[in-house]
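The block that comes next holds chain A.
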Amino acid sequence: MRTGFVAVAALFVVACEASGGGERTLTAFAASSLTEVFATVELEFEADHPDVDVVVNLAGSSTLATQLLAGAEADVFASADTIQMDRVTEELVPIVGPQVMATNSLVLVVEEGNPAQIGGVEDLARDDLVVVLGAPEVPVGRYASELLEEAGVEAVEASYEANVRTVLSKVELGEADAGIVYRSDVGSADVDAIEIARQLNVTATYPIAAFDAGEPDLAASFVDFVMSAEGESILAEAGFTR
Partner candidate 1 sequence: MNRRSPLVWAVAWVGISFLALPLVALVARVPWARLAEILASSAARSALWVSLQVSVTALVVSVVLGTPLAWVFARRDFRGRSLLRTLALLPMVLPPVVAGVALLLAFGRRGILGQHLEALAGVIIPFTRTAAVLAAGFVAMPFFVSSAEAGFASLARGYEEAAATLGVGRWRRFRRVVLPMVAPNLAAGAAMAWARALGEFGATITFAGNVPGVTQTMPLAVYLQLEQDPEAAFVLAVVLLAISVMVLAGARAFGRSR
Partner candidate 2 sequence: MSLSVDVAVRRPGFDLEATFEVASGQVVAVAGPNGAGKTTLLRAITGLERVERGRVVVGDITVFDSSAGIDLETERRGVGMVFQGYWLFPHMTVAENVAFAARGPAGRWIEGLGLGDLADRYPSELSGGEAQRAALARALAAAPRALLLDEPLAALDVETRRQVRSELARHLAAVDVPVVLVTHDPLDAALLADWMLILENGRVTHSGTLTEVTRRPRTPWAARLAGVNLYRGEGIGKGIVIEGVMLAVPEPVDGPALAAIAPSAVALHEERPAGSPRNVWRGEVVGIEPAGSRLRVSVRGDLDIVAEVTTEAAETLRLRESAEVWVAVKASEIETYPA
């Protein structure tokens, strides 16, 4: 019984170590809307740097900023808006950037097949609809509320979610009739996307910065990679623009 326990513990430790195969770790905090982008970036970067293990922490940009300010160690921070990046750079001095790595725009998503027959953002004022948006401090939520204010639309009793992916999934699951997410989020999700008029739509800017958390050279080269042509094509594939 005791040998069994020791064996399992040993396996556990080995598994933890083996998950990257690397001696060096790079920690990147990235906004949830960058989920797929950073998954690809992680693979490519690790392929170029076999001794590096990239660890990505995904959440709403405001949550990430709070964590960084509370002392979490990250080599790279990629935010979905400049406000959250500014919060961080006020306290922590970056070694590279912030630089704008991508831009994004908003899109209205509805249940597949659009059973509620939603035409545009003005329909979000309908009180027969269940609407989900990002919370005000989450970039996508801030953008959405700017947009709605511009359009003179008030979403009645909307639910304010903690990050953009939760907004998307609630529409995907059919629990909500409509939500506002980034164009890049639509991807292969089971939702229908409705365009938002250009004059109303906002441009979301994604700044990226590198910090000295023990691996300054690695952090800098990661940012360089994202800013390179290869990085640009990964972003473009995911629906972002530079």
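By definition in this document, a contact is a pair of C-beta atoms (placed from the backbone, for glycine too) under 8 Å apart; a residue touches a chain by one contact, two chains touch by 3 or more; residues count from 1.
Candidate selection criterion: all candidates are chains of the complex that A comes from, given by their letters.
All figures in this text were calculated on a predicted structure; none of them were measured in a lab.
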For this session: Consider chain A on its own, then decide which of 1 or 2 touches it in this complex.
Result: 1
Exercise. So in the complex, which bits of chain A are touching candidate 1?
Worked result: 60, 62-63, 65-66, 130, 132, 135-138, 157-162, 170, 173-176
